[in-house]
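Missing here is one protein chain; the remaining ones are kept as they sit in the complex.
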Amino acid sequence: MTDEGLSLIVQNIVSLLFPLALIFSFYIILFGHVTPGGGFQGGAVGASAVVMLIVAFGAKKIHGNMSHENMSIFESTGALIFILTGLIGLIVASTFLSNFLVDTPLFGEIPAWGSNPGILNSGGILPVLNIAVGMKVIAGLSAVVLLMALAMEGKKK
Amino acid sequence: MRKILAFVFFIIFCGFLFISVYELHTFGDPPSDMDDYIINNAQNQTGANNAVTSVVFDYRGYDTLGEATVLFTAIAGVMILFRKRREP
Amino acid sequence: MIYNLPFYAVIIIIAIGLYIIAFKRNLIKIAMGITIIQSGVNLFLITLGYRKDGLAPIFTHLPKDTPIPNGMVLPVPQALTLTSIVIGVAVLALILSFIIVLFREYGTLDTYKMRRLKE
Partner (left out) sequence: MIDTLLTHAPILIIAAPLLTAFILPLIDKVSTKGRNILALCAVVFTLILVVMLAQDVIENGIRIYTLGGENAHMALPSGYHVPVRITLVVDALSAFMVIISSLISFVGLLYSFAHVKGEGTGKFYTLFLLMLVGMLGMEMTGDLFNLFVFLEILSISSAALVAFYIRKGQPIEASIKFIIISSLAALFVLFATGLLYGEYNLLNMGALASEINSQTGGLTLVSQFAFILLLASFSLKAGSAPMHMWLPDTYGEAPGAISMFLVAGTQASLYALLRVIFTIYNTALDTSIIGGLLIILGLVSIFIGVTMALIQIDLKRLIGYAAVAEVGYILLAVGVGFFELAQGELSEYGLKALQGGIFHIFNDVLDIGLLFLVAGAIIYLTKETNLNKLGGLARSMKYSSFFFLIGLVAVAGLPPLNGFASKILIYEAIYKVSPLLSIIAILASIFMLAIFVKIFYSVFMGPQLPSLSNIPKTPLLMLTSMAILSGIMIFFGLFPDYIVDHLVTPAVNALVDNFTYITSITGGI
């Protein structure tokens, strides 16, 4: 891997694939409470999209556009949403992390028991936590890979 | 000499692991008190169709918080390792 | 039970990982050994929750005649595995970064040659 990244063909294909992979990751995160998937799985897909960019274009260039400090802020925000949801549960309902959104208009519908086609607007705090964890995992794993790649590129000179 | 001793110890340990799973329940027929409750009640209590997600974020949500913390910790650790530094 | 074959496979995987950690000298190989043991333990948790002919515990478009709960695999081991996979990734990331920095300082990955700590 040179500083400029891989060849032009790879770069073009990666820029085509990147939005698709990102959309797929958002799908997995948002539908985590209805179909197989969830925050971690979708986050890993999103992070691998970013890793694809890092491999194709080189860590220096990616670092210029989204530095690991910004990713760290993004990640902290995800973690904060998680723990604040838990604390709101403590204040509004009975205990830390209790599912206070069930039976409310937001994500509160309860599907029929047993087999059913699934409702997106269900699950209580589960979708919120899925999104928080998804943010965290995308930002966190990309930051780790970016830092390692930067360290390896720095060593070569 | 030290290597042989280590190897013997290694073999004993692996045998010990083997016996422990030999005595475990038959594969495909686990005891399931706790899990039956979750499968039966997950939909009504959390409103989610995916029982695994309802375990991850509701019944064992605290574990997931811990796990998110582990990831956060590891990333903070990696950042601390690769920081620009002037050594004291 | 002699038919617990998946459990024995788990033990073999763990034994391979342990062997690598105990008898190899290269740090990267040791990191690989840890990952192999992690995979073994994750597989163990998954196999613990398997029920014969069970489906995934997800109700969306579930076949109508599935007995509940006996026709589904256990959800808790899957959740535990998810947690332990992420923890494994975190540990591995940290170990690999340590190895990168260590290689920069020492110029070798052989554990026998990096003994700057006094005995």
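Each chain carries a letter (A, B and C) given by its place in the written order, and its residues are counted from 1.
Simple rule for what comes next: contacts are C-beta pairs under 8 Å (C-beta built on N, C-alpha and C of every residue); 3 or more make two chains touch, one makes a residue touch a chain.
Everything numeric here is computed off the predicted structure, so don't read it as measured data.
Peer 1: When the whole complex is taken into account, which chains on show are touched by the absent chain?
Peer 2: Visible chains that the missing one touches: A, B, C.
Peer 1: Touching the left-out chain: which of A:Ser7, A:Asn65 or A:Ser94?
Peer 2: A:Ser94
Peer 1: Per the definition of touch given earlier, which of C:Ala15, C:Ile58 or C:Leu80 contacts the omitted chain?
Peer 2: C:Leu80
Peer 1: With the full complex in mind, choose from C:Ala15, C:Ile30, C:Ile58 or C:Val73 the residue touching the hidden chain.
Peer 2: Counting the whole complex, the residue in contact with the absent chain is C:Ile30.
Peer 1: List the chain A residues touching the unshown chain?
Peer 2: 72-73, 76, 79-80, 83-84, 86-87, 89-90, 94-99
Peer 1: Even though one chain is hidden, which residues of chain C still touch it in the full complex?
Peer 2: Contact residues on chain C toward the absent chain are 14, 21, 27, 30, 34, 37-38, 41, 44-45, 48, 76-77, 80, 83-84, 87, 90-91, 94-95, 98-99, 101-102, 105-106, 114, 116-118.
Peer 1: For chain B, which residues reach the chain that was dropped from this view?
Peer 2: Chain B touches the chain not shown through residues 16-17, 19-21, 23-25, 30-35, 37-38, 41, 58-63, 65-67, 69-70, 72-74, 76-77, 79-81, 83-88.
Keep this in mind: only the chains that are shown with their structure count from here on.
Peer 1: Which word fits how the chains touch one another: line, ring, star, complete or other?
Peer 2: complete
Peer 1: Across the interfaces A-B and A-C, which one involves more C-beta pairs in contact?
Peer 2: By the number of C-beta pairs in contact, the winner is A-B.
Peer 1: Find the geometric centre of each of chain B and chain C from their Cα atoms only, then give the gap between the two centres in Å, rounded to an integer.
Peer 2: One centre to the other, that is 9 Å.
Peer 1: Please report how many Å separate the Cα centroid of chain A from that of chain B, as a whole number.
Peer 2: One centre to the other, that is 21 Å.
Peer 1: Can you check how far apart chain A and chain C are, centre to centre, with Cα atoms defining each centre and the answer in Å?
Peer 2: 23
Peer 1: Residues of chain C that contact two or more other chains, please.
Peer 2: 56, 58-60, 68, 82, 86, 89, 93, 97, 101
Peer 1: If you look at chain B, which of its residues touch at least two other chains?
Peer 2: Touching at least two other chains: 43, 49-50, 52, 54, 56, 64, 71, 74-75, 78, 82.
Peer 1: Within the complex, which stretch of chain B touches chain A?
Peer 2: Per the stated touch rule, the residues are 43-50, 52-54, 56-58, 61-62, 64-65, 68-69, 71-72, 74-75, 78-79, 82.
Peer 1: Any idea which chain C residues touch chain B in the complex?
Peer 2: Touching chain B: residues 1-8, 10-11, 14-15, 18-19, 22-23, 44, 47-52, 56-60, 68-69, 72, 74-76, 78-80, 82-83, 86-87, 89-91, 93-94, 97-98, 101 of chain C.
Peer 1: Residue numbers of chain A touching chain C in their complex, please.
Peer 2: 34-36, 38, 40, 111, 114-118, 137, 141, 144, 147-148, 151-152, 155
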